[in-house]
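In this view, the complex is presented without one of its protein chains, the others remaining in place.
This part shows chain A:
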Amino acid sequence: MSTIPADLKYASTHEWVRNEGDGTFTVGISEHAQDLLGDMVFVELPDVGDKVDAGDDVAVAESVKAASDIYAPMTGEVVAINEDLEDAPETVNNDPYGDGWLFRIKADDASEFENLLDAEGYQAVVDED
């Protein structure tokens, strides 16, 4: 059983989003997504300063099994990326909701956050997989 923390929001494409309360939003992939992908071997992240639109493919999680696109859940500017993943991509497997975060977006419109799935809504997505 994979965990789905209730304090996060989710995209149907398996990204999680945490509201940092300062207009920025941290993005990662869910426990369920990392489990489907298997051991991570490379994570390609966007560059800090990139402008991204919600739904753009902005990162790639490459596992032993497959390369999987990661989509920006919100529109805005990338203000931070998790550089530790360069040397330790397995962190995404081991701690997907913590040290395995991918990037942080300064949102153009913070209200987009409210349109994302809550834990229950995301559970329904997982159940359909």
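We take it that a contact is a pair of C-beta atoms (placed from the backbone, for glycine too) under 8 Å apart; a residue touches a chain by one contact, two chains touch by 3 or more; residues count from 1.
In this section, contacts and distances are computed from a predicted model.
One chain of this complex is left out of the view, and of "ATP-binding cassette domain-containing protein", "Anti-sigma-E factor RseA", "Aminomethyltransferase" or "Na(+)-translocating NADH-quinone reductase subunit D", the protein name its UniProt record gives is "Aminomethyltransferase".
Within the set A:E20, A:E44 or A:D118, the residue that contacts the chain not displayed is A:E44.
The omitted chain makes contact with just one of the residues A:E62, A:E77 or A:D108: A:E62. Mapped onto chain A, the interface with the missing chain covers residues 38-39, 41-42, 44, 60, 62, 64-67, 90, 93.
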